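With one protein chain removed, the remaining protein chains of the complex are shown where they sit.
A, B, C, D and E label the chains in the order they appear, each numbered from 1.
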């Protein structure tokens, strides 16, 4: 299905430019929450837990509508060099805030609040090991945990679709899919794309890390992301079809 | 130059779909910082100050390279209903973090750190009045303050280009440029685009607020943003050409 | 009306010792809050907003009484050298606390809580540019914003009088009115005085920065403050008499 | 020496209007700090400790000048109804900040930094029991602890004079000296005055709690404060003359 | 009653190995709280206040049960070298948390919540001077303050027994009772033991500071603690039998 053109350096892990890393979705990794998934994108491992509780935040009470929210965090030893614990620093960094908000928005894009009723599902995405693409792995895994939590609640109707996410980027002038850490740090442009299972866009976040990018490069990256998300959607479906 | 098609509801302020709000860039609004601009996009008013100081943060010392960073904040009474002060809450919210980081990255995209030398320029973008598009107004104004600060430092060579930013969105199915608050809250999709004066992309951040968006809609929004940023680039040039 | 004695160094800005800097009160500077004033005492510029809301803090509910409170803050680039943002530091400094409390007490001195009813007026005094006397400019401007907010609420009866404030100090042994930054840092004694329009004292805060001061010096300073506050009261009245 | 006029309600504790409460200064109440005093103004008990250490804060290093600073705090059970602990709340309140700053400024008014050399004296004023006038008792006691610390350091020349402080106020129209809690809460005007042993003013902080006050009332209060501070100065001298 | 064996270095203060320091329990040291005790174990002085209030924390409302909780803190100048104030640092340290929790648990061990009814007693244990054993002195004193508070509330039936605490440790291989600071810092093993007046254990917290300890050493330490707590129990009883 995918090939590496002869005219540029191959990827360190031997993948084609439009090829995902090995992806693994392990459901029910935890005993307590309503849904839980250990998601792996190559060396990136994120534990996604979906805790369900009756009731909604104060500002939503009596509306008949549910709520879905998310928190993302990295374990200190998940990164190449140990990172300080945010609880010890006493404040959450901008990057953490940003990703937590992104995950929450992405999941809410496929939720029918009315069908969920006045219930809250809280997603916790904790990065156990980081090797690039932690936020996209988190969204992809969190969707599966969310689906399990909806089922546990008897609210499968609360899901209007599925979401998956993948990173794409330009390395040495070549657009590539699903960047591991070694590629991510060298990328001139880095984009995270969240899509529904039906092929529409939920979030597009592209950043020029080095040089600004042209409209043509942007188009190439969007194309790669469409390919990647379609495959992830298939894997999510298979995982949910399992026991 | 621009027209409103007959087949859909006109905008509340009478603008064409691809028309910017009145934009005003007032330089040297403050006496103390090396550069300062009061930028207005319609009712949105952001005070952008560029403070220059010798030296760089600890992690960059001795590198011979400069640094540019930014902080964004809203005055409590800038919004429709008063917002609590983040200093009083004792913590900065996720949205504030996110926008501060966006502004910093956008400006750094046109900085030659070597030419800047071991100097730091700190941008402060304080929203005095908010009527939609505060982050894009902030970037557009901050670039002008930054250019003035570079000139004050005698480091005009530190700028490799210019940046401007604009918001675009889909309201009732129609792609529109530069959304005021009343349109922003109703937008199905909302995108902030940062571009260089040369027409390349620095940041693309699109979010489906309501329904997910198609590739075709995404393309239409990018086109509108290119139009808007080109006009803002021209206004920045004119402002800097003034006294 | 006022003269500079021949026997001492004139003021850097040419004013007589008992002369105010040019004062400007611009009402309705903002669209959203119930009252807003940009007040200028020479180079000092403070944006005062009075936001009105129904209801009172929990500890006052059901009392039939209203509440007025104030917060003061400085923009980072308002000062000679940039100051760190208190929201970023995660805590409000002692000086900020002190001035916020002073402004609140000063305004509450002319409020009839019963006539205000269970409404809250929150004053935000944000220093856009600092050149000495920011707290006294804030009080003087905030009173005008408060008056506008009371009018917006249809509660003009809630005001039992007016308040204005001015700084006085002893520089090189000479008592002077309304100190700009260059005088303030050199003052041996520095006093902030808040008075009602009727000529009574609301707050007197005098501090020996260098040498302690005598009773005679204290008396001279109080006299100067009476003069200054009377003039500010007149300007407030004129501003409120405008459109 | 002092008399209560026949035409107004006597004080609850039987004192004349210009009479201090019983004052007690117990030196060396603690074993560790260079100076320590338990000061009592009637039921108000404040433990003042002066800890001396070599060196000065970073911003003062190499100047050859010393530093004196102060922190004030109340024990939770010191007040009529228990107050929450500021360490538990995670932030220091405005009142605490304000008083800490006042104590520091008052003591620094009688310090010759050069004679002190690059040493720091840190005053801690902890209110063990509060019955009005805690800040003035703290200043009065802290001066004695400071004098002892200077002696311990062999730097008695670092003191250029003494400071003492007292509260005065108007209750039911009558100016009174040294207000206990029951008078303080009822005072229309409340003033704290800090004076040197030589009879000059260091700080004057007057606040209209109820009605604004006239110049005549202000004058009467200043007179009472002069009387009170002179007596406190005498007691400080006697305490320091003891063992 | 107790003797120092000839074959090892005597204690610096001349005590026998199984001898307590002079203990003093001064009741009613404060006017405001329902119970208060200044407890002294040699140079260690802790002010224990028991504030009673109607009602219980939210999570306990309507249960008919009372609540007892405790906070421990050290004044900055209580230690050999001044410690920073936790309110200023903005966070409570681990040691403070740990001891507050220990005191609370210890006192709750002798409370009958039902007999207390929906009332809360808050213990504040503030170390005025530290010379080793502050947490055990705090528990011993706090019990007496608690007993007084129960009596004030008319709820003496809420106490099911008494608690006292003492430290023990191994210094130079010799088990010793009630360690002052100079012994504490040199102890190989350090244990705090809380016991009821009836001779049962409430808390046993032993820590090997240097070498790990054998079961025989542990047994010897427990024996010493039993002796010490029995004596403290007697002193508590005597103190409470006083006026």
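Quick note on the criterion: a contact is a pair of C-beta atoms (placed from the backbone, for glycine too) under 8 Å apart; a residue touches a chain by one contact, two chains touch by 3 or more.
These numbers were taken from a predicted model, which means no experiment stands behind them.
S.K.: In the intact complex, which of the presented chains make contact with the chain not displayed?
M.R.: A, E
S.K.: Looking beyond the chains shown, say which of A:17, A:40 or A:124 touches the absent one.
M.R.: With A:17, A:40 or A:124 as choices, the missing chain is touched by A:124.
S.K.: Per the definition of touch given earlier, which of A:49, A:107 or A:229 contacts the omitted chain?
M.R.: Of these options, the touching residue for the absent chain is A:49.
S.K.: Using the touch rule from the top, list residues of subunit E that touch the missing partner.
M.R.: Residues of subunit E in touch with the missing chain: 91-95, 97-98, 100-101, 105, 109, 161, 191, 195-196, 198, 200-208, 211-215, 218, 222, 226.
S.K.: Residues of subunit A in contact with the chain that isn't shown?
M.R.: Against the missing chain, subunit A presents residues 30-33, 36, 43, 47, 49, 51, 53, 71, 73, 75-82, 85-92, 96, 122, 124, 126, 128-129, 131.
One rule holds for everything that comes next: only the chains that are shown with their structure count from here on.
S.K.: Could you run down the chains that neighbour subunit A and subunit D together?
M.R.: Touching subunit A as well as subunit D, we find no chain at all.
S.K.: Quick one: which chain's Cα centre is the longest way from subunit B's?
M.R.: When every chain centre is compared against subunit B, the largest gap points to E.
S.K.: Using residue numbers, check each pair in C-D, A-B or B-C against D-E and return the one sharing over half of the contact pairs.
M.R.: Repeated interface of D-E: B-C.
S.K.: Starting from the mean Cα coordinates of subunit B and subunit C, work out the distance between those two points in Å.
M.R.: 33
S.K.: Distance from the CA centroid of subunit A to that of subunit C, rounded to the nearest Å?
M.R.: 52
S.K.: Indicate the residues of subunit E shared as contacts by at least two other chains.
M.R.: Subunit E, residues with two or more chain partners: 90-91.
S.K.: Specify the contact topology among the chains shown, as one of line, ring, star, complete or other.
M.R.: Graph shape here is a line: each chain touches the next, no loop.
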